[in-house]
Every structure is written in structure tokens, then in C-alpha cells.
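Up next, subunit A:
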Amino acid sequence: MKGLLDGTTLVLVIPAFAAAVLAVLPGYRLSARLNMVASFLTLLAAVSLFFVHAQPGTYFLIDDLNIVFIVLSTIIGFTTSVFSASYIGHELETGRLTPTNLRFYHAMYQVMMFGMNLALIANNIGLMWVAIELATLATVVMVGIYRTHEALEAAWKYFILASVGIAFALFGTILVYMAAQPVLGEGLQSMTWTVLVAHVSKFDPALLNVAFVFLFLGYGTKVGLAPLHAWLPDAHAEGPTPISAVLSGLLLNVALYAILRFKMLMTLNSTAIAPGPLMVVVGLISVIFAAFMLYRRRDIKRLFAYSSIEHMGIIVFAFGMGGPLANFAGLLQMTMHSLTKSAIFFAVGHIAQIKGTQRIADIRGLTVTHPVLGWGLVLGVIAIAGMPPLGIFMSEFLIVTSTFAREPLLALALVLGLLVAFGALMLRLQGIAFGEPTGSAAPSKASYLPIFAHLTLVLAAGIYLPPMLVVWFQHVAQMLG
Partner candidate 1 sequence: MALISDLTVQGAQMLLVLLVAPLITGLVRKMKARLLRRQGPPILQPYRDLIRLLRKEVVLADNASWLFRAAPYLIFAATWVSAALVPTFAAGLLFSWTADLIALVALLGSARFLLALAGMDIGTSFGGIGSSREVMIASLAEPAMMMIIFSLALLAGTTQLSGIAQYMTSPSVGLRVTLGLALISLMMVGIAENARIPVDNPSTHLELTMVHEAMILEYSGRHLALIELAASLKLLVYLSLIVCIFFSWGIATAGDTSIHYALGAAAFVGKLLVGCFGLAVFETAIAKMRVFRVPTFLGAALMLGLLGALLLFVSRGL
Partner candidate 2 sequence: MSVVILMWCVLAFLVVASIAIGLAKRRIATPMVYGATALIASVGCVTAFISLVSNQSATLRLPLGLPWLGANFHVDALSAFFLVVVDLGAAVASVYALGYGRHEQSAERVLPFYAAFLAGLNLVVLAEDAFTFLLSWEFMSLTSWALVMAHHRSADNVRAGYVYILMASFGTFTLLLAYGLLAGPDGHYGFEAIRSHHPDALHSALILGLVLVGAGSKAGLVPLHVWLPLAHPAAPSHVSALMSGVMTKVAVYAFIRIVFDLLGPPVWWWGVVVLALGGITSVMGVLYALMQHDLKRLLAYHTVENIGIIFIGLGLALAFSANGLLATAALALTAALFHVFNHSVFKSLLFFGSGAVLTATGERDMEHLGGLIHRMPLTAFAFLIGCAAISALPPFNGFVSEWLTFQAILLSPELPQWGLKLSVPAVGAMLALSAALAAACFVKAFGVTFSGRARTRAAETAHESDQFSLTAMFFLATVCLVAGLLPGFFIDAIAPSVHLVLGGHMPLQAAQPWLSIVPIAQGRSSYNGLLIFLFIAVSASLGAYSVHLFASKAKRRAPAWDGGYPEASPLTQYTAGSFAQPIRRVFGTLVFRAREHVEFPLPGETRPAKLEVILEDVVWDMLYAPISGAITFLADRLNVLQFLTIRRYLSLVFAALVLLLLAIAIWR
């Protein structure tokens, strides 16, 4: 009975319940509120996990690593629900969405939250796989919700590529099971995370290698690493902006979390291939590729989608480098990127609604017409471009310096990518935020709370990291090895 009340189950129960309710609830105002409330309660439940340490069960596991992810994703889930409440209303007025769509949308939102939380706390690699796929499919249908030609194409592309990814991930999971089965015997325990970690050193390395290749490609598809990224830009650009925000802020992280878990597994088995180099290489490819892709973007949401690819590349690079410094930096970068990027998407959503377009060329002089939104966007882009005093600067500082001392050439390549990306972002930013204003100057009724809440967090983190958080991250960095 107590089991129902502790955070572990609550983070699952609340979204599931909310999804069920929202699926039948008419009236978008009410459901939007309910959505907010549910997300908030989930957040509370997640935070409670800090204080009551649940013992790992056969299905659920709470350790320092995934608490970071859970709290992060619930926070962003909550702020996004706040944002979407003010965003969706406008969509309804302009008639891009119907009430039916909206009911569906809210239900799916909670389903997605459920999937992600499940994936994060699952102690069973099979369960994790199921959960991630659930979350993915939920986002697929939300991407296509506008039912425009582009939206459907995007959703379709996302769907197909994701399915292949799903298949790969499953194959990898099966292989891990088969590697574990001779040692641990048949049944659940050879898919239970904690058990696997305990005995992985005795597993067959060759099998683990193949498994990791498939898992990396499978989950990497959802992380959006080049060359598996193809779905990401379109899905971000064509779906509703709240979904772009959660995609960049959450889903990528969850997939990354899976990869990290399996990386831990690989590193614990001394005879298997070290996963680091693979991650480093793919990360670098993604960074540099995305950096160059940024230049030719005409659609503002696609632009930031590519920047997400770039940042995922940086993060994977950092974790691939390994070592306490780089891992710490990677975690920090991931947190900061989720917060910043979702904030940017909030801002972009409002901007696109006001200006009635997503074409970068049609948005000019934003700081003149909409100072708050404009400067908010400027702050966000500056943050994402890795400028102080915002958080990403710190993580990039750590990554580059620690790498350059160990692998100068890799660091140079990374810096090249960062610089090229920086150039593109600032070029577009200057076009959007400054110059002679164009487009409608209608005041926006949007609530700036989510944007500036995130940016404040990022700013604060860039200047002062609370020791508790630092200890936490350092411990996690140790875990990741």
C-alpha cells in the first residue's frame, strides 16, 4: 500500500491517470490546466525522490544518475505545459487545431511524460526499451497533429526512422540478454539492470560489442546523432512548438540516458571494446555537421533543431572522453542545454505566432517591436552559443580545456565545430533581433514566465552552482567512469 504513495510509483501513476482523464475531458482550458497540474504534481513526486531513497526493485531503480534526469525532465515537462497552455489557445483561435485535436494532444502529452519517466526509472532493459518506444510513438503522433503536408511528411519520416531505431535497440537488448543468460541463467534477472551491472565483467565481450553497436545506433537515432539525425529537424520544425521543446529538452536526453547506461555496462567489462572512441567520433561528426548545416537554414525552428543536434554531439563527445571532469561537464552541458533550448523554443513559438511565420528572413528587428521576447531570445541564443556568464560556457570551458590537454587534435576539431556553429547562430540572431523591424508589432499575450524561469536558472548556474548539485554531479561523474 505504501508502495503506491512513494515517489517512484507516483511519477508513473500521475501521468498515466492524467492521460486517461485528459483523453475524455472536453474543453481545452480545463484540460490545459489539468495538464499543468498533473505535470506539477509529477515534478513534486520527482523532487521527493531526492529525499526518500527507494531501494532498487525488480522493475524500478532510483539511483543518483537517473534522479538527475527525472527531475530535469519533470521540471521541463511542467514549464512546457505552462507554455503550451498559453500557446495552444492561440492555435485554437487561428484554427490550426480543433478541440478534438487538443484533447488528443493533452492525452498524448501525458502519455509521453509517462513513457519518459518509466524509461528513466526502469530497472529492466526490456522495460526501458518498451518505455522509450512508447514515448517516441507518442511524440510521433503529436508531430503530425497539424495534418499539413509538411507535418505529415515530418511525422512519417520520424515514424519510419524511429521504427528502424526501435528494431535496432531491441536487437541490442536481446543480445545483452543473451550475453547475460549464460552467466545469470534464464528469466528476468538477466535483464535486470542492477544484476547486470554486478556481473557484467563475466559476460562474453564479443556479444557485448555487437550489442552496443545496435543499442548505440538504435537509441542514437533518437538522440539525433548524425548520420541518424534525419527525422530531428523536420519533427522540430513542423510539430507544435511545445513538442519541439520537449523533444529537444527531454526525449533526446532520455535516449542519451539509455546510451549512458549501456556505456557503463561496456566500461565495466574490461575485455569488451571501450565505447568511448565511438561516442567521441560520432559526437564530433554531429557537432561539425550540424555546425555547417546551421548556415543554410531558412526556418527558425529548424535552425534551433540543428543546434540541438550540435549540442547532443558535444554532450556525447564529453561522455565519450570520460573522466570525472569531462563527465561532469557533459552532465552540466546536458542540463543547461535542455533548459536553454526549451526556453528558446518557447520564445520562438511566441515569435512565430506573432509574426505569423517561421521564415527567418521575415523576422527582423525583434528587439524593437517586442523587447522582452527579443532580448529573451538574444539571451537564449547567447547562452546556447556558449557565451558567459551563462551555464553552457562553463561546461564547454571544462570540455575543451580538459580535452585539449589530453587529445589536442580532438579539441581542435571540436573548437572548429563550436566556432562555425557560433558564427551561424550569431548571424541569424543578429538578423532576427536587430535591424529595421518587419512584420506585425502586435503585443503578445504570452506568459514569459517559462522562458525567463529557464534562463534565470541557466544564468544562475553559469555564475554559481550550489554545492549540493555539484557533489551530486561529481558522484554521477564517478559512476559513469
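Keep in mind how these were chosen: all candidates are chains of the complex that A comes from, given by their letters.
Simple rule for what comes next: a contact is a pair of C-beta atoms (placed from the backbone, for glycine too) under 8 Å apart; a residue touches a chain by one contact, two chains touch by 3 or more; residues count from 1.
Just so it is clear, the model here is predicted, and its values are computed rather than measured.
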Answering which of 1 or 2 touches subunit A in this complex, the right candidate is 2
Which of the residues in subunit A come into contact with candidate 2 in the complex?
156-157, 160-161, 164, 168, 206, 209-210, 213-214, 216-217, 221, 227-228, 230-231, 233, 273, 278, 289, 292-293, 295-296, 325, 365, 367, 382, 385, 387-389, 393-394, 397-398, 400-406, 411-412, 415, 418-420, 422-423, 426-427, 430, 434-436, 462-465, 467, 470
